[in-house]
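Apart from one protein chain that is not included, each protein chain of the complex appears where it belongs.
Order as written gives the chain letters A, B and C; numbering starts at 1 within each chain.
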Amino acid sequence: MGYLVTDAIDVSELLAQVASPGCGGNAAFVGTVRRSEVDGPVNAIEYSAYEAMAGAEIDRILEEVTEQWPQAKVTMRHRLGRVPTGEVSVAVVAAAPHRDEAFAACRHVIEQTKTRVPIWKKEILESGGERWREDRSG
Amino acid sequence: MGYLVTDAIDVSELLAQVASPGCGGNAAFVGTVRRSEVDGPVNAIEYSAYEAMAGAEIDRILEEVTEQWPQAKVTMRHRLGRVPTGEVSVAVVAAAPHRDEAFAACRHVIEQTKTRVPIWKKEILESGGERWREDRSG
Amino acid sequence: MPEFTDESSTVQPPVSVRVRFYARYAELVGLEQTTLNVPRPATVGRAIALVREQVSNGGSLPVRPLVAVNEEHALPDRELAEGDLVALLPPLAGG
Partner (left out) sequence: MPEFTDESSTVQPPVSVRVRFYARYAELVGLEQTTLNVPRPATVGRAIALVREQVSNGGSLPVRPLVAVNEEHALPDRELAEGDLVALLPPLAGG
């Protein structure tokens, strides 16, 4: 738990959390809020979640990683609330003895997060408008 | 140039360097010095390089990335000299509009770096011994 | 006369579940939670059909939305039990 946060995400601190003397390979994925979207410039994204389920689903995803890559250590944070353009919305870090496992575990977590974790985003446009954004390409 | 450094590598700063409002996907690989090696506990690794060629080779690798993933922005740092166990020896960061490109570009740079860039490492063992380490599995 | 208790013919009370709406779906129906009595066999699919009929503006929801039961993803044929929490989830967009 504690994966959903409203403050800025510190990627270095997350990397330090999974680092260990036996793990030489560390991979990270960091998602940031993009400015250019289909409906015009975006000032921010408002993230909301079904928080209890999101936390439980992230727990399940991280348990799967431990089963599939027993030597990997992974964690993640997803920000909720209003996240200004350019700031970090999600970060996944993975440490493993070798880089293949680190990349694979990191990739698994971000792909599964986007597929399964109940989080939604509403674009706050520069024009003043708002729009639910429901694709997963980001 | 400037890819080879003797001071600690700051991954957050590197991520900030490649970040841009159009790039929502950021991937990083961070290599740290492992403690457990075949010949016993390692206190540090002493990295050395053929510096002029290493810089030129990294330039070529980063140019290849720009050709293959024109929207990706990448950079990297490799530390030289004595790096204590647990500290960062290499970091690669890639930013792209979407995560597939970011992961692919990041992965390309670290794989090519390990294959082509003339850098060597000598393990400084806890036992007091030293040993050249010449595999690429890390 | 003896009482017959053949299971298939016994009239059982409907299953009462809580239904929650999230994000855009909450905006569509102007509602975050409601309760629903689902006739047996009470499945997720049957619950969704009832929501679309009974909830104001429910017809604007998709016929097969993403659904979670008790904080886990669930398919339309999933059977519901008394008190289950059924959540209707718009397409996910985390990351």
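Simple rule for what comes next: a contact is a pair of C-beta atoms (placed from the backbone, for glycine too) under 8 Å apart; a residue touches a chain by one contact, two chains touch by 3 or more.
Treat the numbers as computed from the prediction; the structure is a model and nothing was measured.
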Where the missing chain makes contact, among the chains that are shown: B
Of B:22, B:84 or B:118, the residue in touch with the unshown chain: B:118
Subunit B residues touching the omitted chain (full complex): 31, 47-50, 52-54, 56-57, 78, 89-90, 110, 113-122, 132-136, 138
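As a convention for this text, only the chains that are shown with their structure count from here on.
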Reference subunit C; chain at largest CA-centroid distance: B
Separation of subunit A from subunit C, taking each centre as the mean of its C-alpha atoms, in whole Å: 30
Set of subunit B residues in contact with two or more other chains: 99
Residues of subunit C touching at least two other chains: 95
